[in-house]
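Let me give you the structure first, and then I'll get to my questions.
A single protein chain has been omitted from the complex, and every remaining protein chain is retained in its original position.
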Amino acid sequence: MADHDHTEPPSDTALRVKALESLLLEKGLVEADTLDAIIQLYEHNVGPQNGAKVVARAWSDPDYKARLLADATPAIAELGYGGVQGEDMVVVENTSDVHNLLVCTLCSCYPWPVLGLPPVWYKAAPYRARAVSEPRAVLKEFGVEIREGVEVRVWDSTAELRYMVLPERPAGTEGLGEDELAALVTRDSMIGVALVEST
Amino acid sequence: MVERGQRCKRVRIMPALAADMVVPLFAVGSSARVDADIAPKFKAGDTVTARNINPTGHTRLPRYLRGKSGTIEKDHGVFGLPDSMAHGGGETPQHVYCVRFSAREVWGASAAPRDSFYVDMWDDYLDPA
Amino acid sequence: MNGIHDLGGMHGMGPVNPETDEPVFHADWERRVFALMMAIPGSVYNIDEFRHTIERMEAAEYLSTSYYEHWLHCLEVLMIEKGQFERAELEAAWSNAASAANGSA
Partner (left out) sequence: MNGIHDMGGMHGMGPINPEIDEPVFHADWERRMFALWTAAFAAGMYNDNEFRFAIESRSAEEYLSESYYQHWLVCMEKVLIDKGQFTRADLEAVWANAPGTGASGGGAGSGQALPADQVIPVFMGGASARIDADVAPKFKAGDAVVARNINPAGHTRLPRYLRGKGGTIEKDHGVFGFPDSMAHGEGETPQHVYCVRFDAREVWGESAPARDSFYVDMWDDYLDPA
């Protein structure tokens, strides 16, 4: 045990963070403008719009889709996306017979370069607990009804592979270009808790 | 909580990350793969059983899969072992596989018959079934 | 470890509550915690040490604190364990931050 009574941390979390930041700056472990650059990158530049473009390309170009499913990391890099928490990517395809769902039961693993940072619910206990014990009930809560004959595959990200779902292309989108298709693709559809709708 | 004696000597290995390096560094990342020539213990199609280990330290083998049997779907290549890397025990490089477990194997007869889990597993987490 | 973080298959964790139009961060301090963790040189800690520091949180605290509060806890504990600063220095930073806040208020 320590040789003096511990001071309790400030109850105001923002204050506690400020204290930590000042300490790390003082120690030269971080630089202030670096922190701003990191926040800018993940709050504004990297997000599910990247994954949506990957999906739209796969829907539009069968050769690209084949490359994406065979070896996702270089295929995603073709569109200029990659990096931290997406160094080793796997893309799994939803079909009329198979529905894929992503979870990290142990922490919060998520493919940042294509989906950005994960939403709160993905990181919280209810989803992490239930996505494996009752995936169909969870899907239903998200509004996705899985037919009896469809196989549900849950991907639990225990290792340093990162997963993304290639959702099914909705009917009625035959004439659309890649940009229009990308606009239809949601973050949730690439986690596997939503389907892509044509409108 | 932090106790005395757990402290390591403060090591400064590299300077703080500069702002102009954020975009290039984060866009490349650094793969957790380990470049080591190690033979895999299993190949795609092999049936395996996740070991019943209960370490008090870090592990990435979730409780709900211990003792359950599955099939190797794919060999992802060689990675460091979290169980040793979390405790300063070195990389212990070994193959990581994608292993398929049926929902009924995991949760019993009440689970949906065709559903399954795909979970990445290190060589040290697996025995032949 | 068979800790509270190993949640796969647990009942009683309540409903999944997706937030409509969720922002990337919910408070400025979340931005700072994220950036601090990311900015610390990778040679100081590895991802498994990071995860295990969070897993060692007291179970009730793990469940009652938010995701980025876990990260904040991890930063404080791991940096002390790695010898990057002392507990006393952290406590001094807390009181400095508190007086600065009072002074500006």
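Chains here go by letter, A, B and C, matching the order in which they are written, and residues are numbered from 1 within each.
Here is the rule we use: a residue touches a chain if its C-beta (ideal position, glycine included) is under 8 Å from a C-beta of that chain, and two chains touch if they have at least 3 such contacts.
Just so you know, these numbers come straight off a predicted model, no measurement behind them.
Note that the undisplayed chain, when the full complex is considered, contacts A, B, C. Mapped onto chain B, the footprint of the missing chain covers residues 51-54, 56, 63, 67-68, 107-108, 110. Against the chain not displayed here, chain A makes contact via residues 125, 133. As for the chain not pictured, it touches chain C at residues 1-4, 9-14, 55-60, 63-64.
By our rule, only the chains that are shown with their structure count from here on.
Looking at which of A-B and A-C shares more C-beta pairs in contact, the answer is the pair A-C. In whole angstrom, the spacing between the mean C-alpha positions of chain B and chain C is 22.
Separating the centre of chain A from that of chain C, both taken as means of CA atoms, is a distance of 20 Å.
Chain contacts: chain A has residues 2, 29-31, 34, 36, 38, 84, 105-106, 132-133, 156, 160 touching two or more partner chains. Residues of chain B in contact with two or more other chains: 15-17, 26, 30, 32, 62, 64, 106-107.
Chain B contributes residues 3-4, 12, 15-23, 25-33, 60-62, 64, 76, 79, 96, 98, 103, 106-107, 112, 114-122 to its touches with chain A in the complex. Within the complex formed with chain C, the chain B residues making contact are 1-2, 6-11, 13-17, 26, 30, 32, 54-59, 62-65, 82, 85-87, 106-107. Across the interface of their complex, chain C is touched by residues 2, 6-7, 9-10, 12-24, 27, 29-31, 34-36, 38-39, 42-43, 47, 84, 105-108, 116-117, 119-121, 123-130, 132-133, 138, 141-142, 156, 160, 188, 193 of chain A.
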